[in-house]
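Before I ask anything, here is the structure I am working with.
Only a single protein chain was left out; the remaining protein chains are all shown in position.
Right, subunit A next:
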Amino acid sequence: MSVKLNALHSDSYIEVSQYRDQHFKGNRYEQEKLLKQSNTLYVGNLSFYTTEEQVHELFAKCGDVKRIIIGLDKVKKTACGFCFVEYYTRGDAENAMRFVNGTRLDDRIIRTDWDAGFKEGRQYGRGKSGGQVRDEYRQDYDPARGGYGKLAQQQRSTEARNTF
């Protein structure tokens, strides 16, 4: 009677995703090991105006927050729409993956994912213009993330110059 069926232990929201940090110093195996033990979450799709206080208020609902590092534009040193949230225990981070991921912060659906751990330098966007890569190439207009994507902005100003 004490059969354990894998289907019964379904906890899919806390599974490690397919994403791997290309700048990670170490091999895939090491990265995955860290992801599976990590207490740190990457949080994406934040508004540029979302504050550390707002992030803290939301994520503290899952447990005591050890620290929050707001992601910055490498050039401007202003918030560029992501952050890291580190908990004291993994269990608390798991709850954030289950209950905060995919809900709203500052009116935006935010996304959380396991992170191998904060290291100095990782708080900066890696896009060419200084922000996040995703903001380089996107075509939509997002007023909370600087308007149009950087490439689209350049195209627009080129067009404007040409038509004028």
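Basically, a residue touches a chain if its C-beta (ideal position, glycine included) is under 8 Å from a C-beta of that chain, and two chains touch if they have at least 3 such contacts; residues count from 1.
Assume contacts and distances are computed from a predicted model.
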{"item": "Options \"Nuclear cap binding protein subunit 1\", \"Brix domain-containing protein\", \"Sorting nexin-1\" or \"Protein DIS3 homolog\": UniProt name of the undisplayed chain", "value": "\"Nuclear cap binding protein subunit 1\""}
{"item": "Among A:20, A:104 or A:119, residue touching the chain not depicted", "value": "A:104"}
{"item": "Absent-chain contact - pick from A:20, A:36 or A:56", "value": "A:56"}
{"item": "Selected residue (touches chain absent from view) among A:12, A:27, A:139 or A:162", "value": "A:12"}
{"item": "Contact footprint on subunit A, counting only the chain that is left out", "value": "1-5, 8-14, 51-54, 56-58, 61-62, 64, 67-70, 95, 98-100, 103-107"}
